[in-house]
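Yeah, one chain of the complex is gone here, protein chain that is, but the others are all in their spots.
Lettered A, B and C in written order, each chain numbered from 1.
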Amino acid sequence: MSPWLLGPVQAALALLLAPGLVGAIRWMKARLQNRSGAPPWQPYLELRKLFAKEVVVSNNASWLFRAAPFIVFGSTVAVTLLVPLLAVPLPFDGAGDLLVVVYLLLLGTFFLALAGLDPGSPFGGMGASREMTVAALAEPTMALAIFALAWSAGSTNLGHIAARVLATPTEALAPGHVLAFAAIFVVTLAETGRLPVDNPATHLELTMIHEAMVLEYSGRYLALIEWAAALKLLVFFTLLGNLFAPWGIAAALTPGALLWAVLTLALKLLALGGVVALVETHIAKLRLFRVPELLSASFILALLAVTASFLLR
Amino acid sequence: MSPELVSQLSVGGSTLVLLAGLAMLWRRGVRAHIGAFTAQSVALAATTAMVGWFTGDWQLWAVAALLLLIKGVGIPILLERMARRFGTERELEPYVNTATSLLVGGLLVLLAYLVTARLVSVSQLPTRTGMPLAMGLVFVSLFVIISRKKALTQVLGFLMLENAVALLAVLGTHGIPIIVEIGVFLDVALGFIVMQVFVYQIHETFESIDVEQLNRLRE
Amino acid sequence: MRALFLLLIAGYASGAAAALALGTGALSRWASALGAIVGASAGLALAAGVCIRGAAFSLDAPGFFGPVGGMAFTLDPLGAVFLALTSLVAAPSALYGAGYARLWEGRPALRQVGFMLNVFLLTMSLVPLAGGTLTFLLVWEGMSLSSYFLVMTESDEPEVVSAGQWYLAMTQIGLACLLGSFLLLQSGGPGGFSALRAAALTLPPGTRDAVFALALIGFGSKAGLIPLHVWLPRAHPAAPSHVSALMSGAMIKMGIYGLLRVSLDLLGGGPAWWGGLVLALGAVSALLGVLYALMEHDLKSLLAYHSVENIGLITMGVGAGLLFGSLQMPAAATLALVAALYHTVNHAVFKGLLFLGAGAVLHATGMRDMNRLGGLIRGMPWTAALFLVGSAAISGLPPLNGFVSEWLLFQSLLPGIGAPSPLVAVLMVLSLGMLALTAGLCAACFVKAFGITFLAIPRSPEAAAAHEVSWSMRAGMVVLAVACLVLSIGAFEIVPRLSSFVAPLVGVAGPAPSFSVGLALQTPGGFARMSPALVAAGLALVVLTAWLAVKAFASRRPVRVGETWGCGRVVQTPRMEYTATAFAEPLRRIFAAVYRPSEDVSVDFHPDSRYFVQSISYHSAIVPWFERYLYAPVISRVRSWSERVLALQSGSAHAYLTYLVLALVLLLGWLVVTGQP
Partner (left out) sequence: MGLLSKILRTGIVTEPLGAGDSEVVHLVREVDAEARRLFGRALGIREVDAGSCNGCEIEITGLMSPVYDSERFGFHFVASPRHADLLLVTGPVTRNMEVPLRKTYDATPDPKLVVAVGDCARTCGVFAGSYAVAGSVDSVIPVDVFVDGCPPEPAHILCGILTALQSGRA
């Protein structure tokens, strides 16, 4: 398989796995709440239903409201082309590095927040304001964690980082790496709207952050946004899994190695999903003005990660 | 154990110790503070044991065991009893809110890194890489003492300071002779008992262990 | 080249003359705009010529002012970049101005604006062309004065007058510092920059530091660095929109040009603390600039504070370049300076676009307060789309140019973390954190600016009745929007050229490090590679395929237009929407330590019963730190001194004569004492 084909294959695989990942997390949470819960493939059915449903658009909404879902979905899919899901010699590695990934995700959040404001409902405004606040506060942690990683790996390009850690396994246990992993894990919970920051399963509009922005969407637009949110979760988990524990990533593009890579990727995603499910069962949602404390704690983790990587220079 | 593995482990160990200190800044409940202190002592003992294993010096093993015994088990039990008696209500609004105190903690670690940079470049020991983080813990524990209102938390701040100094000693000089170490433990135990009496008195006179009440003592 | 230079001067001069001569009708508007456009395109051609050929162009007119000294014009590649960005913003703004000026038709103000705009553009274009001290200071003062008159066009409103006073005071203080700096620098030979370069080598370190400090204050006040930024959020909103676009896009960059010219070219770099100070000032300006911008709900002062923020980002690049230059890391220094230069050009383009957009909103609705705008996307689709492009560019979002220069800035700070001295490493880590926080907050601020102004339901009748602006204003904005995309896609061509201009300044012998490999940008040592063209193409491709796939597979049902869902409330009024103040409220509480917000809510109840509220008025303000704690004491002390000096003015002629004689005697006495020839 030619390297240039790897990009679209990775994107397709990510699109396929993303709803399953969200379904698996919901299934695990259900089991932790002692109920049988929906099967893990439930999100696929929901997407199928949403794509077939009618679209109702508010009369205040402009063209931006209808264009935003495609931009959000497009930017998140573009990120999957850059992230090392299966193989390390990424064809598009020269096109973008970890910073490009962060800014592409910010592009998605930017347009989703604008779409939240467009219909003119108070919930959309509230969701947009809180989402942008959390995204702005998570930026410094992400930047420092990236540079802690890049510093020990000698490059901010994801392919190099994964290859470097693959080459020297002791690198993965370096304190700089472990701290950067913890910092990015907290940012993942904040950016993808998981529990301590925002409750994905809430029905009370006043407590929502992510869902408040999409209250006005329906039909195929809602399907695109839900799929993009699942994809964003998958991207963050892949960053956590394949940058910090890249074992199992295919070095050569042989079918055997690729199959093994898909298997280990699925295992890593389930493991991280399990950790998130456990975390969400044990802790309650933080009040909005305690979230900066959580994010400053993760900033300190990232700061220590960079300092630790100084010391071992 | 190759030298750079030791330097990596010493940085890892001292990072764990420092993280427990920062957790003290982050969490507000007194019981969480005690848990952080216990974890810190265990990590400190582990680091000392690691250095002992590397240098093959039995004294360090003894020190590690002593550390684990006294600070890992003994003092936390006493603290637990004190906390239960004096009410474990959450730390009132500390002088500095949590987000700012965490940022100040981060800045203090960077300051420590600056302060010990020359020191690190001078010493040849493989464990020198962990020293800036140990110095960071010294500053962080001092900050805990000045920025928290609860007497119990300040006692923990002092004990954390003592931990930081012990870590600095282990990393900087591969451990001081056992006799000196035992002397240090004695004065820690003594200090702790004095503080226990002191906190008891505060509680008796003010029904709370909020240090701010002491301001009322001036005439 | 000489012909283009003369055409530049002739273009602007003819525009100015036309504005004066042809009365106050449409003809005068178009004639002055045409003159400005001719001058701007000549400037662009001249700059392009110098950039491509890489060789400097110089023209001396020694005897221009007789014995006092001559005018010397040289344009080296560094100056050419700044001339290019000035002309790149000048042409669309002039075109936009022609339509915008219909506001003053039939009033003398039209003549004043037309004339002053051309003089302002002429002097601003000559600043990077100046080759000697006398020329530089002359055109610098010309630029400041003409922009002062432009700010004062609508001088009937009180806050415009106070803005003018602030602006004039700050520019004169800046000029005084520049005078001091150049006098110290020129303590020896004649005025030409080449002579100054030679003289600078022999200066003792103490004087060099003094020259640098004075230059930093002088150029910092023009650029709007934090302690000296107070005039910017006052002068820009007061000026007409195309003028504030020019001021924000090009004029404040002259401060950066001056700083680069003095610190790198004339003084040839200096001790490490120069770079550290500039980097720290830049980081603080960036963060405080965006924090204050978040609290603004006046569209143009929000954009003015964002100019302070972006100048902060540029100064961080300059500071990092200086620092690495002094630490003998030429490749890193070149990358930092390239990032700063590239962000200067990008900021000129997207800030000009945003100010023109804000001007269009002001022109259509007559209001700048975002809390009373809203829903303009329906009445002004062009302006909304172009303002969105500007917002996405300034927030550093991928397909556009803001993202490329912010990426370069991030990558330029990274080598600093590996610097030998720990103080530099710690400074880099902190400035990196502040840069990332600034980028995040900037994106939040522009969701507020665009969302509240253009989306949802209009909050006032004027906003509801807004209509699209004239074609010339839209054309000006379209040119800048296209430039945003071209500057991003073409980065692989522009960046190597910029690095070849900057490398000699930082002491890179031989060929400059080219930072681009094929379509991608690559930082020194292959540390990071990114190709804006591929990212833009990939993004467009993926969005297109998604759109086609959905169109093919999703349901055929027509889209039904319903009412916004508000928990079934009976009527949907604009008062239920989020306003700019509400949008920024979480950030205000989080950064309360910086803002120290004060809120007072007064409720007056219905006269008959306390249970029914008639009206609630809510007023909140944040502490203006610099005005209250830095400028107020200085102003009050200056005022008290001036009162004391007032006593001298006793009104009697005899007293004044005695002062004259006294001064003469003192002067002669001093000459005798010091034995001066």
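Following the convention adopted for this analysis, a contact is a pair of C-beta atoms (placed from the backbone, for glycine too) under 8 Å apart; a residue touches a chain by one contact, two chains touch by 3 or more.
From a predicted model like this one, the values you see are computed outputs, not experimental measurements.
A.B. asks: Quick one: jot down which shown chains the absent chain touches.
C.D. replies: It touches the following shown chains in the full complex: A, C.
A.B. asks: Of the residues C:R557, C:R596 or C:R637, which one touches the chain left out of the display?
C.D. replies: C:R557
A.B. asks: Just one of A:A174, A:L215 or A:L243 touches the chain that is missing; which is it?
C.D. replies: A:L215
A.B. asks: In the full complex, which bits of chain A touch the chain not displayed? Write them out.
C.D. replies: Against the left-out chain, chain A lists 30-38, 42, 45-46, 48-49, 52-56, 202-205, 208, 211, 215-219, 222, 278, 281-282.
A.B. asks: So that we can see where the missing chain sits, which residues of chain C does it touch?
C.D. replies: With respect to the unshown chain, the touching residues of chain C are 557, 560, 562-563, 565, 567-570.
Everything below uses one rule, namely that only the chains that are shown with their structure count from here on.
A.B. asks: Report which interface contains more C-beta contacts, comparing B-C against A-C.
C.D. replies: Answer to which pair has more contacts is A-C.
A.B. asks: How many angstrom between the C-alpha centroids of chain C and chain A?
C.D. replies: Spacing between the chain centres: roughly 36 Å.
A.B. asks: How many angstrom lie between the centres of chain B and chain C, each centre taken as the mean Cα position?
C.D. replies: Taking the mean C-alpha position of each chain, the two centres sit 49 Å apart.
A.B. asks: Mark out which residues of chain A touch at least two other chains, giving numbers and ranges.
C.D. replies: Counting only residues that touch two or more other chains, chain A contributes 292, 299, 303, 307, 310.
A.B. asks: Scan chain C for residues touching two or more other chains and write them down.
C.D. replies: Each of 422, 429, 590 in chain C touches at least two other chains.
A.B. asks: Which residues, counting only chain C, touch chain A once they are in their complex?
C.D. replies: 374-375, 377-378, 381, 384, 388, 392, 395-398, 403, 406-407, 410-411, 414, 417-418, 422, 425, 429, 432-437, 439-441, 443-444, 446-448, 450-452, 455-457, 517, 520, 526-531, 534-535, 538-539, 542-543, 546-547, 550, 553-555, 557-567, 572, 574, 576-578, 582-587, 589-590
A.B. asks: Name, in rising order, each residue of chain C that touches chain B in their complex.
C.D. replies: Touching chain B from chain C are residues 422-423, 426, 429-430, 590, 593.
A.B. asks: Where on chain A is chain C touching in the complex?
C.D. replies: My answer: residues 11, 51-64, 70-71, 73-75, 77-78, 81, 92-97, 99-100, 103-104, 106-107, 109-110, 113-114, 117-126, 128-130, 132-133, 135-140, 142-144, 147, 150-151, 154-157, 205, 215-216, 219-220, 223-224, 288-289, 292, 299, 303, 306-307, 310, 313.
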